[in-house]
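Worksheet: one structure, shown below.
Every protein chain but one is kept in place in this view of the complex.
Labels run A, B and C following the written order; every chain starts at residue 1.
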Amino acid sequence: MAKQINVGMVGYQFMGKAHSNAWYDTAKFFDLKAVPVMKAICGRTESGVRAMAQKWGWQSVETDYRKLVARDDIDLIDITTPNSSHKDIAVAAAKAGKHVACEKPLAMNVKEALEMVRAVKQAGVKHMVWHNYRRVPAVALAKQIIEEGRIGRIFHVRAVYLQDWIIDPKFPLAWRLRKEVAGSGAHGDLNAHIIDLSRYLVGEIDEVVGLKETFIKERPLQLSGAAISAGKASRKKGKVTVDDAALFLARFESGAVGSFEATRFAHGHKNDEQIEINGSKGSLVFNFERMNELQLFNASDPKHVQGFTLIKATDGCHPTWARTGPPVTSSATSTPS
Amino acid sequence: MAKQINVGMVGYQFMGKAHSNAWYDTAKFFDLKAVPVMKAICGRTESGVRAMAQKWGWQSVETDYRKLVARDDIDLIDITTPNSSHKDIAVAAAKAGKHVACEKPLAMNVKEALEMVRAVKQAGVKHMVWHNYRRVPAVALAKQIIEEGRIGRIFHVRAVYLQDWIIDPKFPLAWRLRKEVAGSGAHGDLNAHIIDLSRYLVGEIDEVVGLKETFIKERPLQLSGAAISAGKASRKKGKVTVDDAALFLARFESGAVGSFEATRFAHGHKNDEQIEINGSKGSLVFNFERMNELQLFNASDPKHVQGFTLIKATDGCHPTWARTGPPVTSSATSTPS
Amino acid sequence: MAKQINVGMVGYQFMGKAHSNAWYDTAKFFDLKAVPVMKAICGRTESGVRAMAQKWGWQSVETDYRKLVARDDIDLIDITTPNSSHKDIAVAAAKAGKHVACEKPLAMNVKEALEMVRAVKQAGVKHMVWHNYRRVPAVALAKQIIEEGRIGRIFHVRAVYLQDWIIDPKFPLAWRLRKEVAGSGAHGDLNAHIIDLSRYLVGEIDEVVGLKETFIKERPLQLSGAAISAGKASRKKGKVTVDDAALFLARFESGAVGSFEATRFAHGHKNDEQIEINGSKGSLVFNFERMNELQLFNASDPKHVQGFTLIKATDGCHPTWARTGPPVTSSATSTPS
Partner (left out) sequence: MAKQINVGMVGYQFMGKAHSNAWYDTAKFFDLKAVPVMKAICGRTESGVRAMAQKWGWQSVETDYRKLVARDDIDLIDITTPNSSHKDIAVAAAKAGKHVACEKPLAMNVKEALEMVRAVKQAGVKHMVWHNYRRVPAVALAKQIIEEGRIGRIFHVRAVYLQDWIIDPKFPLAWRLRKEVAGSGAHGDLNAHIIDLSRYLVGEIDEVVGLKETFIKERPLQLSGAAISAGKASRKKGKVTVDDAALFLARFESGAVGSFEATRFAHGHKNDEQIEINGSKGSLVFNFERMNELQLFNASDPKHVQGFTLIKATDGCHPTWARTGPPVTSSATSTPS
């Protein structure tokens, strides 16, 4: 029988739901060396966290992360809380000897990040940031194609992460727009992902130059859930203290150059993470809004049939893909079950 | 607390896995009037069905569907077995007073189908065929758009279902290629879906004319799993007794005309179900290989900005959509959990 | 110096303009064995034909095609008039020993077509129908790719020609909607092209079955230009005597099967001619609304990088392409001119 890993997750909102689904599903679709067990979920509001536990099958609940990290029956702490709390939880988990998996952006600033890295290294525990896009089948395939040498020496990286959810000036001053909770805006939230993808696929960045912009400087204060239910609208405004958009140019250690842009002000783009890589032998294009597709240009194809090939990264031969639908393979049973 | 429905599923292979996932997930993502309970799974090979039960959380196993349908603790029988067994299981389930949900194509022929319908009607149970594409968010949105009158009187339906998994002549004579088990080939397997979609979206068909073709008449007999493991290849051939492709034209009761095509011989198309509908006020295009997209042409837009609009049917406002990822909504908590 | 061909063109409206442009441009962009000379243009209304001649550089005008075909200085008669006049002009031209190039659809019916073929054969002149799409670079490339054996034995042809210009019931009873002038509707106008493409690319059709439909049975009579200028609308209606849509299925001599559809009732499709061909080794897709693109699926590519390749058929290596823009080639002069 496979080894088991007891997971204790902190946070139960937006990302907590996504992680619950992942912890549940992963062993169903993949053959794992270690099977996760949904041991405990932790949040500050007991009723909320208890409802979440029941719905998704978490075996127990905690309302204080310090109790969670102290439990003997927990192997790994999964951190899905807002950014300002990552550091304290991660350091506490590491000190308690737990492995640490933390949502991005990792920390509020470099100082915090370095403290977290020091803590996990001293504790000798495993640690990771949830840069989930690395395991999207089409991205994993891009990695494989680059390692096979199919696009050669890389000249260009061109990445954007475009969203459009705060263009309306009436959108309130949610925690993601307040520096003291979020640390940064589009930069930490979105550039974090495309920086990670480019480091994963191309390598380390050497120098950068860029700019940030906050298009809407003030927004209505966010009301409590009760006030929202009562149909009230906030008339008071507060200052937006993070960036709405962040753009930068980069030189990679390898000599490649890159362009990066993150914004929450691009109408029509819901969750549009794109990366293109141009090399001496070909090019690759990935776009998360068509997440199972990867485009490959192969300059060694016969000249008259060259072009971008639209690969659907959904076959048995593709990395990290778990088939859940057609086509039917030849090994399908020949006798009715 | 929500009402519960105890499910007994027959079949545990390809479709059995897909259904297990659906039975598990549905109450996590949607607020349901009745929550399914994965009570029992049934298959003829005990070891296989037991492994499946353990992996996906079925509470018990059976190896004879007759025992399953007789159990008092089962409310609904879900049939995911090869086509030739649908009728017997469905009729038995109905006679035992169970609701019946059956994979498509419903039956081997019209005679069987009528017998099944008679049985469920006499028993007064609920019954359905798993035409799953109706609940794809983009398809449900198409339905809504048509009902809102946005495309007007319908003139044309244009539907294809293209796959490419048996083009290789060495592909063996699997059960789906044998009439005595499958009933038909591309027609029952694929046209079934696009006929259903067009009935759902446009209405009943009045008359048809068409053709069927079997491009490769003989194929290697399929070996047992043991022989495959031993690396043996079958040298004996058997006759393919179903259609590789089936095309037909149709007139709908409403006066619309339609074109339908199903094939397993279209290289580059893995699971490419497409439907386009043209009406007096606009058009709709759906393509399952980009399953979250729906294209709408609205002839009442200002002339110079008319065109097909690529709707990503993944927002809170779209039918049957359950958000599992960004964008972050304004109701996100303002306090760290 | 290249040989010259003296052209006499009959018709000066819609197609007359397109042909004038082609006759002028062709020798500018291609090295031709014979250079066309725009000798004479012929139409019944002298003022109109004279204005056309001046604008486009036709050297002389005629108002009676019988005079045109009788002229000694004319080598080739180009017929761009409405369908009902094709036969008489072509037969007269052939009898006068002129080569004949005729717009499609060739004739009002098979009887006329046979008479025309007899006439040109007896006269021993060269003759052709203007199936212009054969020389679209992406189509010429498709032909080359098929001849190179890249898609293997052909199983499927899937062709549509979709337009949307007569959906409005107020659209008048133009000549293209009257059988006595047009011969047929969408069938002769649009299916003619995709039938030609499939014969060009795949081969002869053996048998067909199909249907035709006229969605709007009556339309306002068309007013004269003067009445239109005066802002009058016709209140009288006349019967539409041609098909709005025509669909058919086909078996090719080679064993391939095909689906064809032509309609003028598909909103959002201006001039949307599409053809897809599926073979044992690959597939090809062409769509005139992106006329310089050809998609090729090559089943012998490594499995994990297979997909449809979007070829832009606009390079020096592509057939019938004449470069008029970037990219700059290496043979660009190194000294300023």
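Just so we're on the same page, a residue touches a chain if its C-beta (ideal position, glycine included) is under 8 Å from a C-beta of that chain, and two chains touch if they have at least 3 such contacts.
Here the structure is a predicted model, which means the values were calculated and not measured.
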{"item": "Touch with the omitted chain, as defined above, among A:175, A:265 or A:321", "value": "A:265"}
{"item": "Residues from chain B at the interface with the omitted partner, ascending", "value": "141, 144-145, 150, 296, 298, 301, 303-312, 315, 317-318"}
{"item": "Missing-chain contacts mapped onto chain A", "value": "151, 155-156, 158, 160, 162, 164, 167, 209-211, 213, 215, 245, 247-249, 251, 255, 257, 259, 261, 263, 265-269, 276, 278-283, 297, 299, 306-308"}
{"item": "Touching residues on chain C - with respect to the absent chain", "value": "10-14, 16-18, 21, 24-25, 27-28, 43-45, 48-49, 55-56, 81-82, 84-85, 163-165, 171-172, 174-176, 181, 222, 225, 228, 270-271, 289-290, 312, 314-315, 324-337"}
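Note that only the chains that are shown with their structure count from here on.
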{"item": "Most distant chain from chain C, judged by the mean position of its C-alpha atoms", "value": "A"}
{"item": "Interchain centroid distance [CA atoms averaged], chain A/chain B, Å", "value": "32"}
{"item": "Length of the line joining the C-alpha centres of chain B and chain C, rounded to whole Å", "value": "41"}
{"item": "Multi-partner residues of chain B (each touching 2 or more other chains)", "value": "164"}
